[in-house]
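This report refers to the structure that appears directly beneath it.
Missing here: one protein chain of the complex. Every other protein chain is in place.
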Amino acid sequence: MIPRYTRPELIRLWSDHHRYETWLRVELAACTAMEAAGTVPAGTAAKIAAKAAGKLDPARILEHEERTRHDVIAFLSHVEELVGEPARWLHLGMTSSDVLDAALAINLVEAADQILVGVDLLRVACRRRAEEHRATAAIGRSHGIHAEPITAGLVFAGFYAELGRARAALVGARVEIAVGKIAGAVGTYANLDPAFEDAALASLGLRPETVPTQIVARDRHAGYFMALARLGTAVERLAITVRHWQRTEVGEAMEAFGKGQKGSSAMPHKKNPILSENLCGIARLLRSYASAALEDVALWHERDISHSSVERVIGPDATGLADFMVRRAAGLVDGLVVNAARMRENLDRTGGLYFSEAVLLSLVRKGMARQAGYELVQRNALAAVEGKGSFRALLAADPDIASRLDATEIDRAFDLAHHLRHAGAIIDRALAEKDAP
Amino acid sequence: MIPRYTRPELIRLWSDHHRYETWLRVELAACTAMEAAGTVPAGTAAKIAAKAAGKLDPARILEHEERTRHDVIAFLSHVEELVGEPARWLHLGMTSSDVLDAALAINLVEAADQILVGVDLLRVACRRRAEEHRATAAIGRSHGIHAEPITAGLVFAGFYAELGRARAALVGARVEIAVGKIAGAVGTYANLDPAFEDAALASLGLRPETVPTQIVARDRHAGYFMALARLGTAVERLAITVRHWQRTEVGEAMEAFGKGQKGSSAMPHKKNPILSENLCGIARLLRSYASAALEDVALWHERDISHSSVERVIGPDATGLADFMVRRAAGLVDGLVVNAARMRENLDRTGGLYFSEAVLLSLVRKGMARQAGYELVQRNALAAVEGKGSFRALLAADPDIASRLDATEIDRAFDLAHHLRHAGAIIDRALAEKDAP
Amino acid sequence: MIPRYTRPELIRLWSDHHRYETWLRVELAACTAMEAAGTVPAGTAAKIAAKAAGKLDPARILEHEERTRHDVIAFLSHVEELVGEPARWLHLGMTSSDVLDAALAINLVEAADQILVGVDLLRVACRRRAEEHRATAAIGRSHGIHAEPITAGLVFAGFYAELGRARAALVGARVEIAVGKIAGAVGTYANLDPAFEDAALASLGLRPETVPTQIVARDRHAGYFMALARLGTAVERLAITVRHWQRTEVGEAMEAFGKGQKGSSAMPHKKNPILSENLCGIARLLRSYASAALEDVALWHERDISHSSVERVIGPDATGLADFMVRRAAGLVDGLVVNAARMRENLDRTGGLYFSEAVLLSLVRKGMARQAGYELVQRNALAAVEGKGSFRALLAADPDIASRLDATEIDRAFDLAHHLRHAGAIIDRALAEKDAP
Partner (left out) sequence: MIPRYTRPELIRLWSDHHRYETWLRVELAACTAMEAAGTVPAGTAAKIAAKAAGKLDPARILEHEERTRHDVIAFLSHVEELVGEPARWLHLGMTSSDVLDAALAINLVEAADQILVGVDLLRVACRRRAEEHRATAAIGRSHGIHAEPITAGLVFAGFYAELGRARAALVGARVEIAVGKIAGAVGTYANLDPAFEDAALASLGLRPETVPTQIVARDRHAGYFMALARLGTAVERLAITVRHWQRTEVGEAMEAFGKGQKGSSAMPHKKNPILSENLCGIARLLRSYASAALEDVALWHERDISHSSVERVIGPDATGLADFMVRRAAGLVDGLVVNAARMRENLDRTGGLYFSEAVLLSLVRKGMARQAGYELVQRNALAAVEGKGSFRALLAADPDIASRLDATEIDRAFDLAHHLRHAGAIIDRALAEKDAP
């Protein structure tokens, strides 16, 4: 985790301190469930909580780990030194992964909740801009080439919808990861009982793993990191769009530029879309973490621990970056300076070439074969591109066109409002979808 | 697609012929919807279908494409030459991607359906083996080291459950990909109507894209290929388990060996788990395709076509391999020769060391601190490993143990049936889950 | 391999027929080496070659494989049926991988040679365009925003240099992969001799693996596919530049547009950079194949065969695509229509804002602190961007500037030829590098 790209909330979430406190929560939940079943003396969990909860010393635990080279045993040794006798009732019949995996699930759920708040902020921003620019005409582009008119609101609505799908994927992954196991060494409850587990996990907001091995199955984690990769990629599409809009020649939108901010150490006139570029980089990282997570799934037999080093890195890094990313993107969309006048200027630049399809369809309706009509329209369109006149005028002057379409009919094909008549409905459709925050 | 790893069904599904026929289905669906709305003369679609459906000539279309360098225009030219005049009513107000993306969605759904049949075959096989070996005792292993007893049925039940999650992910991806757009050049319905689209897509089993651009959003496709990657990885875990079981020293299961099959050109005595190894390689391919698909999402503006070359390769390859993989895995599990006697032999090999935890817990219940108990048990366990006697005997001879546990109490810790008493319930829990075929 | 993106040469290279013929070459090379050592009767290889070389029937071999499920044994059975008695001297002491890996190395070297020819064609094209546009002024862009002037030749020289590095990496990978082993089952030469291997491999243009296991080490193959990924990525940078240049608003270059070619089925006026977009997609595929290849390295013990399915797919696909890609890119660069007038127009668009740094430096030379100067220049640059006047005029009118720089001094900062005085030298430096074809 690098502070530059991580909010303090996520840094705290993945701190040693919070991790150990979460381990203790798991141990206490298990202990409480055993008390209820009579396996452990009543009141044990309360006694332990009183002496240990909130009082764990990460540095001391790391000292123990230095010696034992085993993190959970080190943790338990520390609890024992804080708590004394009642500590022997902890971890009864359990294995380290019972603690670690439930705690990891809790932390990944906490992280998902933080990220989802950010996703909602970002979607709210996209929704607002979609409504604001519902009718702001702009040229649509395919292959980077002017195609036909759209509205700027459609673009934001598209981000809104895509982020809704990414959100749904993350919500699904959050459900899938909210799973623990308190099932002992190889998941057989040899010295435990599924009933303890049910109760203990429920009190932590988790469900039991269907078929536990020593650990919770890692396909769940891979699903989680794939959902983050997908979220990052959705933000990347938004960010790339902003980068295109902000290009000097396009100039249709630009990132807000803070007072005092400097664009370039060498060139004082520059305003660069650096937030968007930054988001593109983060998307690459999130994609790469998903690859590593997928390689963690096929562990050996009832478990090997090769996933652990990966998760220690990508658990904090992927969630920290994703959380940072969606909030940065929300600020970006909120502050984006949309230049509707420039959009209109660009739209008008090609002199209505984008109405070529409407002209073609009018010809077809008049009985021309499609391919013949296509060649007729293309002939005039290319002439217009080569600067031989306005597309509208060239069409009127082309005898093969004029013999089929009169001036009024040509005018009807050159109607922007007609062209965009469905834009509002598309936006409404997107904003009405159930995943809206 | 390489025939070696693709079933004929999938080769047909991705053939030029089937692709072009699917394009025609989409054009006809749109045409029919327009007829209903009165935009196109009644009976047009029927006339076109009569002359073209089932009669498309892929070679001829490729000839047209050679000249136009545009696949859909080439296709339409061919339809025009087959059908004559009515063809001019096709593709009205539509753009190529209206056809291509709806057709791709149809083909990906068809492929998913094939794969899901295979997944169900595989799950049925896992279910059968889980029930068959519900009580077959075996040693569970963590880190490749003997841990505590499990049953072989638990392992199959674990595959069953994991494949159920992979199946659910693929079913979700299938829903998400079953989307088209008939919305024209940049998705604004400029010369179309959302009502046409609804009707046309519904007749094809598809839903409309929420906010179409020129194309259907590519995060849907990335989701699809991630689901295949996840499925591949689930199969990989199964395959790696078989490979471990079949190791000479382990020998707990082996792939069925066909009559006439040869294991090695040099070593006539070998029986190698080559099916399982093959499946591991395929899982790598499926993971890599998901990476490429994720890079396809952030296209420029209303679309660029960089995703197309990727999809032409990974659409057929990923689905063909996934389909092949699950059926090969089903055969593997069905035919797997499980050696229960060898499982028992391996289980007994460490002389009950796996009961060490039960001994430890007995000590704790007698009032020992956990860490002190751990060291006591470890001392005897390591002595047993070093060949200084059986673990059971060493424990009994250790005065620090003997002073706390008598022979009966030690015996109680050495009870395999007790150890495995919950195995059946776990298996039942897995097989009862709703994703079962 | 899909024909659309593969040249016939590469399809032939990876055909069953060529593969089997290569196997036979390896077997004959080994046989010949053994004849020289007296282990095999003189003349055996010649007898076999006479009856089998060029006469192998792939369909027949696949029939044998159906039965034996072992490709090399199937191949040997076929040779035996063609050749009769002398065939028993083939494969003596060898294992399948002795044949397969040497043959794969030969095929990968052949593929690399094809690709390298294409790389050289591409580099020749870049060199030519670099020289042609050595002095064609254009605006350089960072973050998509106008920065300072460059020449178009510099851009092509940059591609030339980067492709030179990619070429060097591929040449290195070609050397590294040109390795075989004829060392028997687990690489110990138990029934062979390193001397045979030396001679046999040398006659095939290969070197012996340093420490053979059953196979040639797969880090070599991973290195090869990483080199292809790198090559693809270098081409991608070129392709993305073309896509940016061709944007409607930029218009500085465009892909050659074939006679009869159609840009869009809906919009007859469009000319899209589809070749470049296609290349970007292929780059993603090449990157993904490298991931799969890296997962192939850490095989079990002396080998497992999980790499095989991966290599059967990515061997042909990655080389076929890379070969196609560099030749397509060569055609793209050769035919690219560079619009120098538009480059100049875009360069002039910002009214010399790009001289802001030169102005800043003049102020610093006059004794201003850098940061103070920066703010002074930025003030006028932003005013110019906001349309308050030309940058040159605003500077002259700013009293804080005027008090430090007179008109002549400002003029000196606004000198394009001075700005670009080193461009030619950079281009010469690039074209002089030793990796030039």
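A, B and C are the chain letters, set down in written order, and residue numbers restart from 1 in every chain.
Heads up, the rule we're going with is that a contact is a pair of C-beta atoms (placed from the backbone, for glycine too) under 8 Å apart; a residue touches a chain by one contact, two chains touch by 3 or more.
Worth saying up front: this structure is predicted, and the values here are computed from it rather than measured.
When the omitted chain is restored, the residue from C:D57, C:E131 or C:E302 that touches it is C:E302. Shown as candidates are C:L201, C:V310 or C:I426; the residue that touches the absent chain is C:I426.
Shown as candidates are A:S203, A:S288 or A:S390; the residue that touches the absent chain is A:S288.
The residue touching the chain not shown here, chosen from B:A103, B:V155 or B:V250, is B:V250. The omitted chain makes contact with chain B at the following residues, 139, 141-148, 243-244, 246-250, 262-264, 266-274, 277, 291, 295, 346, 349-350, 353-354, 356-357, 360, 374-375, 377-378, 381-382, 384-385, 391.
If you put the missing chain back, the residues of chain C touching it would be 73, 76-77, 80, 85, 87-93, 140-144, 147-150, 154, 157-158, 160-162, 165-166, 169, 172, 176, 184-191, 193-194, 210-214, 217, 219-220, 222-223, 226, 229-230, 233-234, 236-237, 239-241, 244, 280, 283, 287, 290-291, 294-295, 297-305, 357-358, 361, 364, 367-371, 374, 418-420, 422-423, 425-427, 429-430, 433. Residues of chain A in touch with the missing chain: 2, 4-5, 67-70, 72-73, 76, 91, 93-96, 184-185, 243, 258, 260-267, 272, 274, 277-278, 280-282, 284-285, 287-289, 291-292, 295-296, 300, 304-310, 312-314, 316-317, 321.
Assume only the chains that are shown with their structure count from here on.
The leading chain pair by number of C-beta pairs in contact is A-B. Between chain A and chain B, two chains of identical sequence, the interface residue sets overlap for the most part, with shared numbers making up over half of the total. Averaged Cα coordinates give chain B a centre that lies 32 Å from the centre of chain C. The centroid of the Cα atoms in chain A and the matching centroid in chain B are 24 Å apart.
Multi-chain contact residues, meaning those touching two or more other chains, occur in chain B at positions 73, 76, 91, 93, 184-185, 280, 287, 291, 295, 300, 304-305.
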